[in-house]
Every structure is written in structure tokens, then in C-alpha cells.
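What you see is the complex with one protein chain gone and the rest in place.
Chain lettering (A and B) follows the sequence in which the chains are written, and residue indices restart at 1 in each chain.
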Amino acid sequence: MGSTWSLLAPLKGLGEDVHLLGGEPHAASTAGTFPEESREDISAAETAGLGFHSCSYLKLFVGEVVRDKIAITDRTIKEGYPKPDLIWTTHLCSQHSKWYQEVSRRLGGIPMYAIDMIGGGNAEKDPKIVKYACDQIEEGIRWLERVTGRDFSDELFIKAARNEIKVLVLWGNICALNRHAPAPLDERRLIALFPPAMVDRTTDETVRLYEALLKEVRYMVETGQSVVPDQRFRIVYFGIAHTYGHPEIARILRDAGAEIVASVYTFGTCGNFRGFENGKWSWDPLDPAWADELDLSTRRDAISALVKIALGWPTWQGVRSYWALEQMARAMVTEYKADGLLLAPSRSCETDFRNGYIAMQRIFKNQIPTVEYDTDQVDVRKMDLPGSQRKTELFVHLMEAHKKGGA
Amino acid sequence: MNNDNILAGLDVGHVNTKAMIMRGQEILGYGTVRTGFDVVAAAQTALNHALDNVGISGGELAGIVTTGIFRDMIKVPSLDVTGTEPEYVADAKGALFLNKNSRTVIDVGGNTHKAIRYDQNGNLLDVIQNDKCADGLGIFYTTIAKAVGLSEQEMSELALKSTKDVSIAIQCVLSAEAEAIDLMCQGIDIADVANAISRFIVERVAAMCTYMSLTKEIVVAGGLAKSQAVIRHLPSLIKQDVSVLDLPEYVGAIGAVISYGGGK
Partner (left out) sequence: MTKKGSNAIIEHFRHTTENTHEYAKSLQGKGQLLAGYMCTHVPEEILYAAGIIPVRILSSHVSQAMTRSYIHETYCSFSHDCAYQGLQHNYDYLDLIVTSSSCLHMSEAFNVWVRFAGFEQKSFLIPYPHIIQTKPAAAFMEESFGEFKQFVEELSKKSITDDDLERAIKVYNHNRRLLKRLWEFLRRDNPPITGPEVATVTLASQVMDKQECNQMLEQLIQRLEAESGKAPPGVRLMVTGGACDDLGIFDLIEHLNYTTNLIFIDSCTAARYFWFEVSEDRPDKLEAIAEGYIGRIPCPAKDNVPGTGEKKRFRFIQQFIEDFKPDGVVFLYQRFCSPQPMDIVALKPILDKLGIPSTELELDTTLPIIQFRTQLEALVEIIKGVTP
């Protein structure tokens, strides 16, 4: 169990019977599948003492532990929260690994290991940050052996590591294809298609899935196809995919032929790109063949490659560096030929996914139609849906006016 | 539509519903009622008040145009609505009608506030609206006034008598209300508290305005624009001069009429 912003491959070194429960995807899918249960979970966490303004993913997850129930994506709610053998996670914000401290405590003290990835712009190029993360993972692997009593298999780990890197590169390639007009995929498809990369990107199956998907999307581009052919407006979206209200917002946009063709969260939480070169961000994809050719001869090689690729995620970069987020936004607006920038900071999230988006208005408002609406990952109370719908209508209006030479 | 046509504009907001009757460039009459829970009834009542003030019947209207947050909810047979306009479009048109030199209107309403930039024809250039935490400033003002047993007008007059700046926790209207009461219990002069509240409100508006370039001339509309105690802080906060429009709460209703060919 743990955050899927962690490196997952080390866990696979423990054997082929390791199953992952990722905090963020679990919370998101629970909220999307069981909205009523989710509200109960969040309330239960708050009654148990967690703050109203705490991360709602965290509260939903802890709430399930409090209620001793868990939602499964086969659309059932199981009584009895399953006790994990261990927690392997990371610490991307000030409360992130504290999420799992709370879960561990409530379940009687589950062994947990949180890796401090540091993050930030150009982090993967900073040798001391890379070394720091690698050293922790080396230590973490020794801990995994002690706490499970298993021997760590470098063979399984290295295989999983290569798969993990490959999937991240493949997803980046798929997202980069949306630079074409019409963009082959819309945000709805992107959100539907990235969970395997979030949930478990270490398996051969996941690699095959994204290789097939890349092939298909390339074909769509070659033949001029799109899942939404009528794309009058191309939108860049900086927001977390919120389960509540997102379809409503998408509907308003769809009716106007406005499509989100690029999104930092969907692209950057499990996808890699060329990143910073000479101070400017590039959303150019990496060559998948590069992942195949990586020298992962030793455990340290694999750890190092994994750490660099994770630190290279747009989201790991942007979450702690306002300037990285700004550069990414500028590049995304240009490369994806945006007609508008839609910002949806999440009220529960204290990272730059909330704060950085506020500053985006200041940068882009005088350049292209830019509108911000407040939302939340999974807490419906924090989303003002009517207000957000009105703002989205305004956004469409501004894009129309801009097209006519006004706004 | 020719100059003889009499048009009505209805601006149905969270707090108040405003009706405006115009013939060409002439404002004939207007009326305001609390919106309450029955939006259609509020719209009908506001319209009737305006019609009574003018001395005409509804049958003499050539059309009714609606705007405001509930504009789509009053498209009922009894009202025979001709058309609707989003509030930001109506605000721009209405502000331009009332001040031909204006190019930005800051609308401070009961629940939402926005800044709208437009060109010489009233066409939208850019709009910014408040975020969720800044909702309800006008409602808050009314609530605080009631809490201290005053009308909004009295509260505003009291705030103008303030002699000292006091600080008030301002994360949101809820905490500000609790803080205001706390300060009064501590014996702080109510005029100073009223001024702190007024300043809090306009600071939220001003903070929003910093996102967008505001083109001169800048005018202010909305119900809260009538409060000098609130608006007097605005110029120093946005570092630009502003002027309050005549009939500031009717700007939207006027704009709705203009949008449908009125005002000529």
C-alpha cells in the first residue's frame, strides 16, 4: 500500500505475488464509483479528527479504515478493511506520508517506509538529489527484506524497473500525439486510459497495453481521426481530474466544440517528456527504444534510472517549483496550440496543483482566455458545481470572443 | 426595434431581483425585490413594481430580457421572456450605456463579484470572477449589519465614522463574522469594526482585480457599490481611480435591455 507517486518496481523484487493498493487511484476510483460511500468515508475521517481542509484523498482513504470497509472496483463494498503487509510510499507534500502514518496507526502499526524524493524543477539533473533518493531506496530494499523475510530478487526488480520506465515513456508518447490537430484523444479518454500506468506500471501486461495504445493513436493521427472530430477550441487544462463535476464541465465544453487536449496532471503524473533543456520545458516525448536500451545491469543502475525518471515527471517537478510549473504551462500552451487555459485548483491539495494554478492567471490572463474554477479531487462539498459551470460557460464565451478578435 | 418600443430587463441575482423599464435611451422606471426562494415570483413582483412606477401594464412591453444568475429559471409562460444574456455581457453593455468612456466595470454583487473589460462597443475583452472562498460578500455585509442591529445603509454610515484601523481575521466570511462579534465583545468601537468589515469586503474584490489588466475608465456596479464605506478603499487597493455608476445595482438589467437592441 502507498502512494503511486512512489517507485513501484522495488516492491516487485519481493516476488511475483505482490499486489499494490495505490492511495490516490483507489481514492479517485472509489469516489467515482461510490459517491455516497465516499461522502461517508470523508465524514468518518473528519469525525475521527482529521481536518476539513486536509487532503480529501487522504480522508477518503483513512475514512475507509475508520469504517472498516473498502470499496472495490467490481462495484462492491467489502466489510473489513484488508490489512496490508507493509506500506511503501513517498512524501510529496507536508501531509502526504502522514496519511499512511495514520493508516498504519489505525491498523495496529503496519511497517512503513516513506521515501523522500525531494522533487522540484530539474531535480533529476541534481546529483545530490538523485543520490539522496537512490540511497534511501537501497536502504529501503534492505528494509523490505527484513520486514518480509524474503530475499530480494534483483532479476525481478530490474525487469519491473524497465517496465516502469517503459510505461512512463510510452504514456508520454501517447500524450504528445495530442499536439496534432485534431487531437486524437480527449481528456475523458486520457483519464480513462492512464490508470493502469498509475496503479501498476511494472508489469509486462501494462507495457503491452500502452504499446498497443500508442500504435493505435499513431494510426489515428496518420489518418486524421479523433474521438472528438469537432474541435473548435483546444484547451490546456491545469487541474486534477476531479470525480465530481468533471463530466458536467466537459459537457459544457463539448457542446461548444471545446476539448481539453493537454493536461499537466493526466500527462505528467505517469508520463515523461524531454523536460527542461536550456531552461525551457519541452513536451517532446522520449524514444521508447531508449527505455529498452537502458543499461540496468545492477541494482544501483536500475534504482538510479528509476529515480531519474520519477524526478523527471512533470508533476514531481512542478509540485515543488513554481517556476517549473510556469515553464511547463508556457510550453504546453505553445506546443499544443491552446485557444484557452482552464485552471482548476483543488481545494484539498496544498501543492502547486492549487497554488501554482492561481499564479497562472497572472501570467496568462492577458495572453489567452484563462479562467479558474475551484474544485476538489473527491470531496463534493468543496466543489461549487453551479459556479464552476458558469465559469466554464464564461470560458467558452471568452474563447469565442477571442476568436472573433475581441478577448 | 424602434424608439417607441418599451423593453424590460430583469436581473435575477442571488440576493435581489432588479427590473428596469426603458424606452430607447430613456430610463422610465425600475424596481427591486428580494429574490428569496421563489425566483419566478420575485421576477414577477420586481417587474410589477417597475411597471407600477412607470404607470404602464405588462402588455405594453415589447419584450423582456433576463440576466443574472437565475436568468434561465424565469423563462416561464407568465413572463414571456424574449431573451437572456449572461450577466457579464449585460454588465458590460449596461456600464457602457451609463458611462460612454468606461472600459472596465467591477460588479460587487450579493454573492459573486467580477471585473469585466470591454471595448467601445461593449464587446467582451476579458472577465474575471471571484473564487469560491470569496463568495457571498454582499450577503455577509447584510448579515453583519443585522447582527449589530443596523441596516446596510446605517452600517455604511457608521463605518465612515471610524477613527481607527482594526484587524479582523478574514479567511472567509464565517470567520470574519465570528471575529467581528468577538471584537465588539472586547469593547472595540463598532464604527471601527464596521470599517474593518467594509475594508475586508473590498480587499477581496481588489485581490481578484490584480489578476487582470483593468482598462480605464473603471466604473463600479452592483448593490455594494452604493456603500461609500466599502468603495472608498478600492482606488488605493487597485491603485487606480474608479467611479460609481448611477443606479449601480441596475447595471445588469439595463445591459440586458441594451443587448436586445434597446438604448437606441
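Criterion: a contact is a pair of C-beta atoms (placed from the backbone, for glycine too) under 8 Å apart; a residue touches a chain by one contact, two chains touch by 3 or more.
Model, not experiment: these values are computed from the prediction.
J.: Return the single residue from A:Tyr100, A:Tyr210 or A:Trp313 that touches the missing chain.
T.: A:Tyr100
J.: Pick from A:Pro314, A:Pro345 or A:Gly387: which residue touches the chain that isn't shown?
T.: Residue touching the chain left out of view: A:Pro345.
J.: Just name the one of A:Pro35, A:Gly49, A:Pro247 or A:Pro386 that touches the chain not displayed here.
T.: Missing-chain contact among the listed residues: A:Gly49.
J.: Which residue, A:Lys12, A:His26 or A:His91, contacts the hidden chain when the whole complex is considered?
T.: Considering all chains, including the one not shown, the answer is A:His91.
J.: Kindly state which of the options A:Pro111, A:Pro195 or A:Gly257 is in contact with the chain not pictured.
T.: Answer from the full complex: A:Pro111 touches the omitted chain.
J.: Using the document's contact rule, name the residues of chain B that touch the chain not shown here.
T.: 131, 133-134, 167-172, 175, 178-179, 182, 185-186, 196, 200, 203-204, 206-208, 210-211, 237
J.: Can you list, in ascending order, the chain A residues touching the missing chain?
T.: Touch set of chain A with respect to the missing chain: 48-51, 53-55, 87, 91, 93-95, 97-102, 104-105, 109-116, 118, 120, 126, 128-129, 131-132, 135-136, 139-140, 143, 147, 320, 322, 345, 347, 350-351, 354-355, 358-359, 361-362.
Simple rule for what comes next: only the chains that are shown with their structure count from here on.
J.: Using Cα averages as centroids, what's the distance between chain A and chain B in whole Å?
T.: Spacing between the chain centres: roughly 41 Å.
J.: If we count contacts the way the header does, which residues on chain B are in touch with chain A in the complex?
T.: Counting only chain B, the residues touching chain A are 69, 86, 88-89, 112, 119, 123-129, 131-133, 135, 210-213.
J.: Going by the contact rule at the top, pick out the chain A residues touching chain B in the complex.
T.: Where chain A meets chain B, its residues are 347, 361-362, 365-366, 369, 371-372, 374, 382, 384, 387, 390-391, 393-394, 397-398, 401, 406-407.
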